[in-house]
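A single protein chain has been removed from this complex, and every other one stays in its place.
Going in written order, the chains are labelled A and B, and every chain counts its residues from 1.
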Amino acid sequence: MDPASSGIQEPFDLIRLSLSERVFVKLRGDRELTGVLHAYDGHMNLILSDVEETIVIVEHADGVPEGQATVNVAKRKVDMLFVRGDGVILVSPPSRT
Amino acid sequence: MDSLIPFTTSGSLVDCVDRKMLVVLRDGRKLQGVLRSYDQFANLVLEDTVERIYYRDFFAEAWKGLFLIRGENVVLLGEVDLDKEDDVPLRQVPWEELLPYHRQEIAAKKKREEVKAQVLFEQKGFCKEGGEGDGY
């Protein structure tokens, strides 16, 4: 019985199955990434390639009531990215919409 | 064995000792002083330290003396290039003059962050993280 292929036993096994696949990563600070997962470790440090980052921005003019502030997204692409694990909230296969 | 020297905290900091260094702290403070000592946690001893505040094209300094800084509060350590320092296009003004503007800028930034968290909470269902008190 090879422990490496005995199926999913714990959360990190799920990530292991996503190696070389595109994943969706939700980060602290209102950011999200999609990228191809090449490496991870026990801290959830990640190395991703072909990354697209989405940042949520709030545009709020002074004097305008909070409810009327606009929420926008900004996107950015990076070829190869190391992501520090302490900022990672979740890692999952990209949503199928 | 020489090739292993750079890959330790000590190895990274050894050539900064007795040099004028900029230290940015997690609460947003910027200190400049001579690095006298450090350890593997990046705890630092900084001598002849001044705290600097910046606002637009101006800066101000206050002499603070000798610091022992706990490593977990350090954001970055910068080696000050004494030649580049002369080229910096900022004008020095007295500390008491600049302090209110500096404080105002910090308060405004904090307010913006709070508003942003509130808006995202209401409009997008983002949970309010509450922050870690990091002001940098």
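Note that a contact is a pair of C-beta atoms (placed from the backbone, for glycine too) under 8 Å apart; a residue touches a chain by one contact, two chains touch by 3 or more.
Methods note: contacts and distances are computed from a predicted model.
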### Query
Which listed name, "DNA replication complex GINS protein SLD5", "Glutamyl-tRNA(Gln) amidotransferase subunit B, mitochondrial", "Cell cycle checkpoint control protein" or "LSM complex subunit LSm2", is the one UniProt assigns to the chain that has been left out?
"LSM complex subunit LSm2"
### Message
Using the touch definition from the header, name the shown chains in contact with the chain that isn't displayed.
### Response
A, B
#### Entry: Contacting the left-out chain in the complete assembly, out of B:Leu77, B:Leu98 or B:Leu120
B:Leu77
#### Entry: Touching residue (missing chain; options B:Ala42, B:Ala60, B:Leu98 or B:Leu120)
B:Ala42
### Query
In the complete complex, which positions of subunit B touch the hidden chain?
6-9, 11-13, 16, 22, 24, 26, 30, 42, 52, 54, 59, 71-72, 74-82, 84-85, 87-88, 90, 134, 136
### Query
When the complex is taken as a whole, what residues of subunit A touch the one chain not shown?
3-4, 10, 12, 16, 19-20, 27, 29, 36, 38-42, 45, 47, 49, 78-84, 86-87
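Throughout what follows, only the chains that are shown with their structure count from here on.
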### Query
Quick one: subunit A and subunit B, Cα centre-to-centre, how many Å?
28
### subunit A partner contacts - residues on subunit B that touch it in the complex
112, 115-116, 118-120, 122-124, 126, 129
### Query
Touching subunit B in the complex: which residues of subunit A?
28, 30, 56, 58, 60, 66-67, 69, 71
